[in-house]
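Have a look at this one before I ask anything.
One protein chain omitted, others in place.
Up next is subunit A:
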């Protein structure tokens, strides 16, 4: 009984696979490539990058994890591949590089994706690390996703009612303090310095931040500073310290005045 039901299952699977295969033949009559038409550039992420990494790994150029993010490891793999195959060495994966790569390698999309989604140890192509769809993510140099999350918490607690520019500005002040000698040198040190942020003092920092505050933090880390290098800001309606008014003011964004 058990054998028969197994056989039945395999028969169904095989017919399914065949129909899939023939189906794909009809959709893509010329080549078996699955790459989309885009030119893949360093920094990109997504399915094309997964395929690129898998193919490069298949022929031994790429040795890292298949994580779907075109980072440095992938960049050198592409360049070395281009060099070996007589292509212009620019790290850009355009039509000619893709064609050469498709001819030289194999890619079993369903298998690679299922391994990535299982998240278990993944020995043939590489190792998956997480169950979620994007399994890796670019972060700006020097900051982890957790740092970004912590800053997003602070920004949300301090400035959630403010315009977007005001949220970027609060994140920029945290970063300016990080650089300054007069303040602690870590993200957590700056945020949790006693009396530095009211949102920390009254616990609003532990509200769940939204997507906007995270975007604001990323913008600030990437170099956008709406405040003109401000180290302090205050709300003129609620400020309790007389001293803060003596700081040279740079500009006002939303309800906050930013100063040196």
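Just so it is clear, a residue touches a chain if its C-beta (ideal position, glycine included) is under 8 Å from a C-beta of that chain, and two chains touch if they have at least 3 such contacts; residues count from 1.
The rule is short, and it goes like this: contacts and distances are computed from a predicted model.
One chain of this complex is left out of the view, and of "Germination protein YpeB", "Cytochrome c-type biogenesis protein CcmE", "von Willebrand factor type A domain-containing protein" or "Quinol oxidase subunit 1", the protein name its UniProt record gives is "Germination protein YpeB". Among A:60, A:88 or A:189, only A:189 touches the chain left out of the display. In the complete complex, the residue from A:87, A:174 or A:259 that touches the missing chain is A:259. In the full complex, subunit A touches the hidden chain at residues 38-46, 63-64, 67, 69, 71-73, 75-76, 79, 92, 129-130, 132, 134-142, 144-146, 148-149, 152, 163-165, 168, 181-185, 189, 193-196, 209-211, 214, 218-219, 222-226, 228-229, 240-244, 247-253, 257, 259-260.
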